[in-house]
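The structure is given below, and queries will be raised subsequently.
Shown here: the complex without one of its protein chains, the others still in place.
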Amino acid sequence: MSSGYFKIAGGTVYDPIHGVDGEVRDIWIRDGQIVEKPSDSNIRPDKTLDASGLVVMPGGVDMHCHIAGPKVNAARKMRPEQKRKAEKVVRTSNTRSGTMGSVPSTFATGYKYAGLGYTTAFDAAIPPLAARHVHEEFEDTPCLDKGFFVLMGNNHFVMESIHRKEPEKLRSFIAWLLGAAKGFTPKVVNPGGVEIWKQLPSGNVHGLDENVAHFDVTPRQIIEQIARAVDALKLPHSVHLHANNLGMPGNWITTLETMKTFGDSRGHLAHIQFHSYGGGEGDENTFNSKVVELVEYVNAHHNLTVDVGQVLFGETTTMTADGPLGYYLSNAFKSKWFSSDTEMESGCGIAPIEYRNTSLVHSLQWAIGLEWYLLAKDPWRVVMSTDHPNGGSFLAYPQIIQLLMDRTYRQDMLKQVHPAVLERSTLADLTREYSLYEICIITRSGPAKILGLTRKGHLGPGADADITIYTPNDDKTKMFELPRAVIKSGVVIVEHGEVREPLTGKLLYVAPEYDTSIESDIAEWFEKYYSIRFRNYPVPLDYLHDREEVACARL
Amino acid sequence: MATPPITKPIESPATVITDATCTFCGCVCDDIDITVKDNHITDAKRACVLGKSWFYGHAADDRPDCLIEGQPASVAEGVERAARILTEARYPIVYGLSDTTSEAQRVAVAIGDAIAGTVDTTTSVCHGPSGMAFQGVGEVTCTLGEVANRGDLIIFWGGNPAESHPRHFSKYSLMPKGMFVPNGRKDRTAVGVDVRKTKTAKAMDLFFQIKPRSDFEALWTLRALAKSVEVDPEQVKRDTGIELSRWQDLMDRMKAAKFGVILFGMGLTMTRGKHLNSEALLSLARDMNAFTRFVVKPMRGHGNVTGADNVVTWQTGYPFGVNMSRGYPRFNPGEYTTSDTLARGEADAALLVACDPMANFSQPARERLQSIPYIALDPKETPTTRSAAVAFTTATYGINTPGTVYRMDDVPIYLRPALSSTHPTDLEVLSAIHRRVTELKK
Partner (left out) sequence: MTERFILIPGRTSKQGCGVSEGKFDQVYQQEITTLQVAPADMKRMGLANGDRVRVTTESGRQIDVAVTAATGDELPPGLLFIAYGDLSSRLMDGDTHGSGMPTSKGLDVTMEKLS
């Protein structure tokens, strides 16, 4: 007689949302959810996984990566040379074949994330015109629950509403657009800069108060107004921002100004490492770390969260909705270059890159990422990421964990990078070592909370049964590279590194309410400027396979 | 996987389906109003001449759903036979895919994976060379709405959209009154480069009738002029048939444009040089971005060949010519592309979806195809279906079936079918074949 229960017995449990720091306890699962232990002690679980001596954490949550859609697919197409040398993903009786390199194919992406114990991932930047493409790729990306952020920072309707000082229309438009794409939150990338790129050769904005020609708005206004609209809509996640001047020496000033621009609004600053540079404008020789100054502001302002965007040495691919940045990088590295402008909405740039430990700039970038983790006071507001694949592959997460938990390992690596890191950053002086509890926060509990996903990132009753079980190891890279088992929706999907059951996973989206009278404005705008019919633009619910609407807080 | 809903038969009176999509060419116009009466399309408003033929030419028929060796059979029998052909082969190929939905394409690639076969699409004989060039230098491009809103210098190179993409001028590239080109055609300069004075040439402001097979030299002349590298005027005239001064004038105009666009076709990919021609053009566009905004767009001929590129890329990592004999994807144009695997006599079975190699391939390739057992899926009777071991008559995408297609600029569009069909869809047939192949391979 099946009880329907699955028990994970006697594991050493880390559940920071419930303050559980390495306590030995059982976890009960039923119908894909974590549940209370049955009060009737006669009820036996159908299946028990003996986790004694093993570490049990919620499944990993990657809140900022690039894994699906037209930009990612163009990058896949552009890098055949990486795949030949990379690990072969061989077809098995229950898994599809695939290719790796810095931009893995979709099935491989799902299997590899699951292989590391990740069960949720969000693509950071999608032009809504391509939403269907993302939904299709997501359906071919197994083992993960997924969502995506919708590009809006260079959207023409958004800029027009801001220019005309119509915050209600802006709010309605944002709500409509999120529902049309089935996305999760507005993503703002180099606000205003991408529009200028479309207008002028090497066009870009360099300051928050520069005017965006034709629309007559400033980056500051775009950030401020969208952030306010998101909070007014009570979206589960804040606005997600890739600030202006990414990668430029001296950009820390823009970043600090940007942080101030949020005011009291919630804001998430993506891949903050790339925005933390001191130095003369354009002068690489004066490049240095300004993490100390920036982290002080973040520490003091609880409305702000960041993900780090850690750089790791080796070959990877930069891919960004920041069109002018892609051009800049391809010229700097004399590499092949892909760029695509999406009408009314956004741009994109892709360029291969190799981060070298002999390079002053790259070494500093590596150090700056680590400084962010080590100097941030509140681990709940600093999230692990490599901005996959921009700083490096998500496969490097275990290595980052070791760098944070093991200061000897970190110091050894510091000896192998460019010596300028010693003077131009504080990394050499930082002795902090992360605990497992803190690692659990920055890789699952924190991002789940920041995303507003109340059923992810914890192991309390009501949570989705997404659980990773690790075998303790002093070598933290090894420990986190090969979980003992990964459970998704209550099903063991990975065991001893092998994919047992590649579930499809579900799409997490929001559908905030809005004043539908905006639709006639939008339809008129489509008629004038879009190359696709208004009626054919929104993605209906029945297009999606398995999905879950994440509620906005009650207005 | 989500199964798109099947349409119900529509009875009189006349119904109009608005915002329907035509998938004949890569324009993928989604503004067609289709009038249906008694399960016949009686009008296709705004469709061009090719679109009208597409809609009117795919009326209901009573041909059998399946033919095995030319004899009517059930779909189940056809699926069984197809699965056996594919699993018993040593070097099976899956080819075509450009005229079906991405939902069906995804299953076709899954079949290729399951049978350890080679997956290729009509891209290999269309813009495959451009895809190869893309892998070498990248590409600077945009969606068609950007061309309509910003493009002020439009160059058509090696293509004849007036005949192959009849609404392109009016819908995307020359006529639209765009945000930054409010006077439409008047704000634009149209330039054509081709070896013949086609219908397209006649619609241009400037036309360069180059010597046949000199696109490479012409493009490199422009690259040199862009970077002020000296070139020998005699050689340029000899090589391209056009005076250097005319090329210089074109380059001046290109630099003076605000948003230049080059739309290119088979004149580059199918002629001597092939991917080197495409590479020269992609490189030129990249070079131009130092001076002004410049983009290129390959003109895709079929409604969902772009979808085929996308699906094969996201599932395998490579866009076409993908071999999975060793259990993982390997890419090599010339080695795993279908013109070659057939012409060299390597393929010993084939699954052909939405393509007609028996009409379009070389003689050696066609002879090989004739000699091996193959399965063909097509709504219409073609030279390919006539020689198939198993031929499925399938419903027409966009007319009978819903599904997703990708326009030539990678914009995904969902289809609104107008007519019901008694025939199975590509998705149904391929899914059944996939299931059976998986069982047999266990």
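Going in written order, the chains are labelled A and B, and every chain counts its residues from 1.
In this section, a residue touches a chain if its C-beta (ideal position, glycine included) is under 8 Å from a C-beta of that chain, and two chains touch if they have at least 3 such contacts.
What you see is a predicted model; the values in this text were computed from it and never measured.
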With touch as defined up top, name the shown chains that contact the chain not shown. B
With the missing chain put back, one of B:Arg185, B:Lys380 or B:Arg435 would touch it. Which one? B:Lys380
Out of B:Gly78, B:Gly117, B:Gly151 or B:Pro166, the sole contact with the unshown chain comes from B:Pro166
Extract the touching residues of chain B with respect to the undisplayed chain. 24-25, 49-50, 52-54, 56-58, 120, 124-125, 128-129, 132, 160, 163-164, 166, 195-198, 209, 212-213, 266-267, 269-272, 274-275, 301, 320-321, 333-335, 337-340, 343-344, 356, 359-366, 380-383
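Everything that follows uses one rule, which is that only the chains that are shown with their structure count from here on.
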Can you compute the centre-to-centre distance for chain A and chain B, using the mean CA position of each chain? Integer Å is fine. 34
What residues of chain A sit close enough to touch chain B in their complex? 68, 70, 73-74, 76-81, 83-84, 88-91, 93, 96-99, 101, 103-108, 129-133, 136-137, 139-140, 156, 197-203, 214, 327, 330, 336-344, 350-351, 529-533, 535-536, 542-545
Chain A contact footprint on chain B (complex, rising order): 1-2, 5, 18-19, 21, 30-31, 102, 106, 110, 113-114, 116, 131, 134-146, 148-150, 171-172, 178-180, 258-259, 286, 289-293, 295, 309-311, 313-319, 324, 326-331, 404, 406, 410-414, 442
